[in-house]
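First the structure, in the form of structure tokens, and then the observations on it.
The other protein chains are all here in position, but one chain of the complex has been omitted.
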Amino acid sequence: MASQTTAVPLRAGILGATGAVGQRFITLLADHPGFKVQRLGASARSAGRPYGEAVIWRMTTPLPEALAAQTVVECRPEDFDDCDVIFSGLDASVAGDIELAFLAADHCIISNAKNHRMASDVPLVVPTVNAEHLHAIPAQRLRRGLRRGFLVTISNCASVGVCVAMKALEAQHATLGRINRVNVVTMQAISGAGYPGMSAMDMLDNVVPYIGGEEDKLETEPVKILGALSEPLLLTDLVVSATCNRVPVIDGHMASMSVGFARDSTASQLDAAAATKVAVDAFTNYQTLASTDALSCASAPRPPLHVLSSADRPQPRLDRDRGNGYAVSIGRVRPCPLLDVKFTVLAHNTILGAAGSGVLNAEIAQAMGYLTRREACKH
Amino acid sequence: MASQTTAVPLRAGILGATGAVGQRFITLLADHPGFKVQRLGASARSAGRPYGEAVIWRMTTPLPEALAAQTVVECRPEDFDDCDVIFSGLDASVAGDIELAFLAADHCIISNAKNHRMASDVPLVVPTVNAEHLHAIPAQRLRRGLRRGFLVTISNCASVGVCVAMKALEAQHATLGRINRVNVVTMQAISGAGYPGMSAMDMLDNVVPYIGGEEDKLETEPVKILGALSEPLLLTDLVVSATCNRVPVIDGHMASMSVGFARDSTASQLDAAAATKVAVDAFTNYQTLASTDALSCASAPRPPLHVLSSADRPQPRLDRDRGNGYAVSIGRVRPCPLLDVKFTVLAHNTILGAAGSGVLNAEIAQAMGYLTRREACKH
Amino acid sequence: MASQTTAVPLRAGILGATGAVGQRFITLLADHPGFKVQRLGASARSAGRPYGEAVIWRMTTPLPEALAAQTVVECRPEDFDDCDVIFSGLDASVAGDIELAFLAADHCIISNAKNHRMASDVPLVVPTVNAEHLHAIPAQRLRRGLRRGFLVTISNCASVGVCVAMKALEAQHATLGRINRVNVVTMQAISGAGYPGMSAMDMLDNVVPYIGGEEDKLETEPVKILGALSEPLLLTDLVVSATCNRVPVIDGHMASMSVGFARDSTASQLDAAAATKVAVDAFTNYQTLASTDALSCASAPRPPLHVLSSADRPQPRLDRDRGNGYAVSIGRVRPCPLLDVKFTVLAHNTILGAAGSGVLNAEIAQAMGYLTRREACKH
Partner (left out) sequence: MASQTTAVPLRAGILGATGAVGQRFITLLADHPGFKVQRLGASARSAGRPYGEAVIWRMTTPLPEALAAQTVVECRPEDFDDCDVIFSGLDASVAGDIELAFLAADHCIISNAKNHRMASDVPLVVPTVNAEHLHAIPAQRLRRGLRRGFLVTISNCASVGVCVAMKALEAQHATLGRINRVNVVTMQAISGAGYPGMSAMDMLDNVVPYIGGEEDKLETEPVKILGALSEPLLLTDLVVSATCNRVPVIDGHMASMSVGFARDSTASQLDAAAATKVAVDAFTNYQTLASTDALSCASAPRPPLHVLSSADRPQPRLDRDRGNGYAVSIGRVRPCPLLDVKFTVLAHNTILGAAGSGVLNAEIAQAMGYLTRREACKH
């Protein structure tokens, strides 16, 4: 496998660079040991202008000066020939076609857009959950006639915490039984809506009990993410009921989750207290491929899951930055009178829930040998 | 039955008058047609001082000048002899004994404290849900040797919206089946914690996923409130799973609810879409005793339940004041993949969820003939 | 003078009816004794649709059902022939021409738009400050060849509190000297930016130290409002320095003000403590024409200015609704080491600061005899 800390960093192109996800990609790559920002793509309206003028920079760290001066280009594959990896923060309204064009040009694309997430040969990867799904890349290349390129997608921002929790419990399925029922009620941060996104009139002294399209994603994406690495990558007997709320929080999606295990398993004989204890252990001992010595990815959180014992945690403001925003926090693990176990989970929606998953997926793909320098292959 | 709009208003004593619930009682009674504030009781620290000096007034309407000048007394029954009804906003740490002392003195007490809520002969009444439980007053008087007094309790502030929704669905149990499973995840306002209550450091850009003791109340109180009028007033086959979160909202408790109906009922044959339609009708047509011509209570909301069709409602800031804070709002009624129907419910936690329930319970008790002028009965 | 509580209410047309100011006009007129909403005007995009569908209703009181069903029309004078008074909540980008067209059709227009505020024959009226400027209407009619119509403007939302305070102090100019220097730093509510207005990302855990064009208005409008009733209605020796900040508050503009009095007055011999005492008295005793028995307007606040003695008041959430949002609150009156007196002033920006001023100006104009039924005059 290729070493991640190459002397020469891989060159990254960013699509949708002026948007909220694009800005986060830039921030995460600013001091990254393995990648450097090479090219900034945006809409025709921004193209041709210095990035510093085209963008309304909303990050809490200053825009690097070198990037401020760089000229924005349109999102056409030929302008990204000297990029080894493409991070897409494109809006769903345009991402579908543009990403396919880049893929046809044999680019390695890691996309935050929803368009291709559920395509059967496209891995949908939460890097601390199902990194092994990246091993579907060879089959994707074969099917689509690619030499080095690939298309990998990042999950919905609200799915990441939910999937980390479920994956940890699945690791104990011999004891707990397979998860077959999940009830999840989210309290999601406003940064998930981009910028300007939510009106301040809706988010002061208020909660909005609806996020368009979000519940559908939460009820379907985990089924693919938690599935096995095989066509069609889908679990079949998992039912998720999701309710999504928007709350006055800048960053950090919280979810109140209840999980039920299959009744016919031998494990179903555990009483609630015993199942809760097993769940706490499962969360505490959770490990991910990205954090292992074998891959040793720069951004991989160690540990990937923080179990908090204080009764009133996790809290978005205090816990979202654990593991630099790549770790998930879980607290209040306790029996559920209706299903089996319930708890609260928190994940940073714009880091592990968006751009950070992209960066960490790229690190893993590189460590696995799927992501290589582009000059190595002529097309 | 006694007419509510008597020429001479009943005289009200308020226990815990300087607290948040006490202040809300004063506000609601300020222009009330049937009651007037007669006596203000508080701790020894406040007693003897003008109310305007003893209180840190936090209501958004000015303190009535006449009350500002009134001298606060301690919470001893003998100082409330000229009161016809006692509203208790006492803290649970002292409410238990003080309320029993007032009851022993044959007072009519309506209490917001949790201490006596689950006592088998004490009605726990959400006025727009189970007003008929007030008919347990004669049995209580008999058991406790009272002539005109009684003790009635108000439910936990998070229970009211949940119970209105459940009661409306129960009215259609012939079609839907009996409710036997409820999952409720709340997003509760900070006013529920009193004043100063929550630290601002915990409620800016944050959610706190825990409220001490609240989940227990939500899992037990609805069972009594939804029960039949008989000892021990308890439903037996209802399971509630509650998770309580505190969010940065001033007033208005939201809850994301899922409800399941008993499988063995003939009604269980309804598919999800059909059950959802029945539920919407049940909510839309919900009526309460307090709003009927028979009782015609001054504060009774008409209708008691607002069904909102907009996808993103109810919202605390926009909908909490419907029916002057006495009406509950419900929206997003839809099928639940796990249970049967799910929806979002909102209630004003310091009006219908606290002091307002006290005032409306008093109006109902008077209309039913249980609450009378104190001079009518010598003790 | 015409009595305000006519048996037959005047018919009101609202321009810009779907906007934030338009919605507030509708709310204030919903139960108004003297006016009824007759016609709803908006852009071509909304025209022809039922108002309930065209509007995103954001008020905290429900939209009256009768208005929800009413068809929106475009803002053309001929469609408002049966209206006696026109309230304009139009955006400045279109208000200029539309309002002149209505004026040419002899309509009585009261406008919240900034376009004509500084025109020399157009009264700029804060109803609790300079109602007597309405007596410029006859001269305006003469100059513009109108029979019954007029154009009166409402000040900028941040100017109202500032002007009430200044007017109260001016009433004591014989003792204090004329105001010649004012420093004002505002903390303004987000509703001032309309809906959706400010991004929630900018208004959670944040302050924005800039509001486009606002400081100019604050430095010029008070000079006209505080001026005498004569062409050009301008004070000449008053200097205002304004700084405007946006803070996370729903409604209620606060301002930290310092005021200096002319040094050459005999009154300038007052020391700081004495001047402060005179200022407190001036605020406490402040009266306005609208509240007098002569006019006795329905919406006029009594008193128009609340002086708060608690050290930490006024506060937007607690005090903005005093006088139903028509009263101004002032607190922290104390000597200023640099100028003479400093204090904090609060006004409700969408009531006294916008639509409410429009309604109260109409009431005053009617009481003065300038606003009459349209059928009385053929054009």
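In order of appearance the chains are A, B and C, and numbering begins at 1 in each one.
The criterion applied here is as follows: contacts are C-beta pairs under 8 Å (C-beta built on N, C-alpha and C of every residue); 3 or more make two chains touch, one makes a residue touch a chain.
In this text the structure is predicted, and so the values were computed from the model without any measurement.
Considering the full assembly, C:Met254 is the residue among C:Leu28, C:Ala193, C:Ile225 or C:Met254 that touches the omitted chain.
Of the listed residues C:Asn245, C:Thr284 or C:Thr372, the one in contact with the hidden chain in the full complex is C:Asn245. Set against the missing chain, the residues B:Met203, B:Leu238 or B:Val345 yield one that touches it, B:Met203. Across A:Thr60, A:Ser93 or A:Gln269, the residue that sits in touch with the chain not pictured is A:Thr60.
One chain of the complex is left out; on subunit A, the residues touching it are 58-62, 204-205, 250, 317-318, 321-322.
Think of the hidden chain as still there; on subunit C it touches residues 181-183, 185, 187, 202, 204-210, 212, 219, 239-241, 243, 245, 247-250, 254, 256, 258, 311-318, 331-332, 336-339, 342, 344. Although one chain is not displayed, subunit B still touches it through residues 58, 190-191, 193, 195-205, 248-250.
Criterion: only the chains that are shown with their structure count from here on.
Subunit A and subunit B have Cα centroids separated by 43 Å. Multi-chain contact residues of subunit A, defined as those touching 2 or more other chains: 202, 204-205, 248-250.
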